[in-house]
Structures are given as C-alpha cells and as structure tokens.
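One chain of protein is taken out of this complex; the other chains stay put.
And then chain A:
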Amino acid sequence: MTQPYKELAIQGLWKNNPGLVQLLGLCPLLAVTNTVTNALGLGVATLLVLLGSNLVVSAVRNWVPNEIRIPIFVMIIATFVTAIQLLMNAFTYQLYLALGIFIPLIVTNCAIIGRAEAFASKNPLIPSAIDAVMMGLGFAFVLLVLGAMRELLGQGTLFDGAEALLGEWATVLRIEVFSLDHYFLLALLPPGAFIGMGLLIAGKNAIDQRQQQRQQTEKAEITRARVTGTIA
C-alpha cells in the first residue's frame, strides 16, 4: 500500500475514527448497539452506503455547483440508503425489523455527509473509495466493540440472534459466556450506551497518550547534549 493510502487507513481506523474521535453518527451508534448482531448489521449497512455515496459524489464532483452541493449529496446518500433498506427488507427481514427506523436514519448520519463534503467532493475516485471503506470500517469497528460490551454485560451472550443477519447456519455462532438470571438492563438501555461510549473514548485517549509519551522519550534521547546558537 502506498503512503497516501496508508495514511487514509490510519485516519479512518484510528486517528480520525468517526465514532471515537469525530463523534459523528452518535444517534445510531448509541441506539442500536445493544447486541453484536444489530451493531454488525448497521455497521455493514453504513459501510455500503458510505462506499456508494463517496464513489458517486467523487465521480460527479466537477459538475456539482458549489451552492447546492449539500442537497445533491443528501439525495445521493438517500438513494443508497433506500437501496440498502429495500435489500435488508428482502434478505434480512428480522434484522430489518430489529433496526427499524435506524436504517432510513442512515441518511442523516453525519459521518456519511461529512466524508462526502470533506473528502469525496475534493478527491478522485479511488482515494474516495478507500477513504469510505476505512471510515466505514472504523465506524463498524466501534459499533461492534460497543455492541459486544453491552450484550456481554447485559445478557451474558455474544452473537445472540445472528441468524437474522447471516442466515440459519449462524445460530451456531451464539456464545453464552455466562448465564444471568436477570438481565443487567442498564447495559441494554441507552444510558449504558453512553457510559460504554465514554469508557471507549477514554480508553482510546489513554492509548494515544501512552504512545505520545513513548515517542517523546525516544525523541529526547536524540537531542544534542550541547546546543550552540538558536534552536529551530
């Protein structure tokens, strides 16, 4: 992978992660991450919409008048969301019911319009596609981690109801880590999502800080012992 593409990957997956750093698309992020299956479903849907919209926006970027670019972007995004919604209705009906209003609401996910505006409308086709995939993966990754955390704490399982997304064979994926007599409702309810999200962001910042400290100590070793003149 060449340098700019690598940079795009780092930006999307970690440094500028739409979920953890930009805090975009928080509404679906917090609302549907009560199980891994829901999180995965919405993550994949968002990724596909993001890929489609970034590709089209990038392809038409030279013909879109600057003044009305936002409505045009929203229409492009809405087209893809409608397509995804119909596909989910046809092939993963249970998941379609479980996610409900949050599928059409992908249109309003700021992460998608944000990428269209900030990246795809200024860059050629292939970087836009890679940016979309990386950003989408970063978003889906946060959804998955949060979903796993909440499902594990809330009902002690993982991949509960995965057959709704992946088909009948997926019932074997269901892992019962420990059995609870009483669901820990807080983890399944929205307040649990907020607390979990806060902990994830804190964790990411802690990792970044530790890395920064390590880099600083490495840099400190290189500095000269005697400095004459001004330091640039």
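Definition applied: contacts are C-beta pairs under 8 Å (C-beta built on N, C-alpha and C of every residue); 3 or more make two chains touch, one makes a residue touch a chain; residues count from 1.
Keep in mind that, in the parts below, contacts and distances are computed from a predicted model.
For the chain that does not appear here, its UniProt entry gives the protein name "Ion-translocating oxidoreductase complex subunit D", which is one of "Ion-translocating oxidoreductase complex subunit D", "FtsX-like permease family protein", "Fe-S cluster assembly protein SufB" or "Amino acid/amide ABC transporter membrane protein 1, HAAT family".
Note that of A:Ile10, A:Ala118, A:Leu189 or A:Ile207, the residue touching the chain absent from this view is A:Leu189.
Interface residues of chain A with the unshown chain, by the touch rule above, are 182, 184-187, 189, 191, 195.
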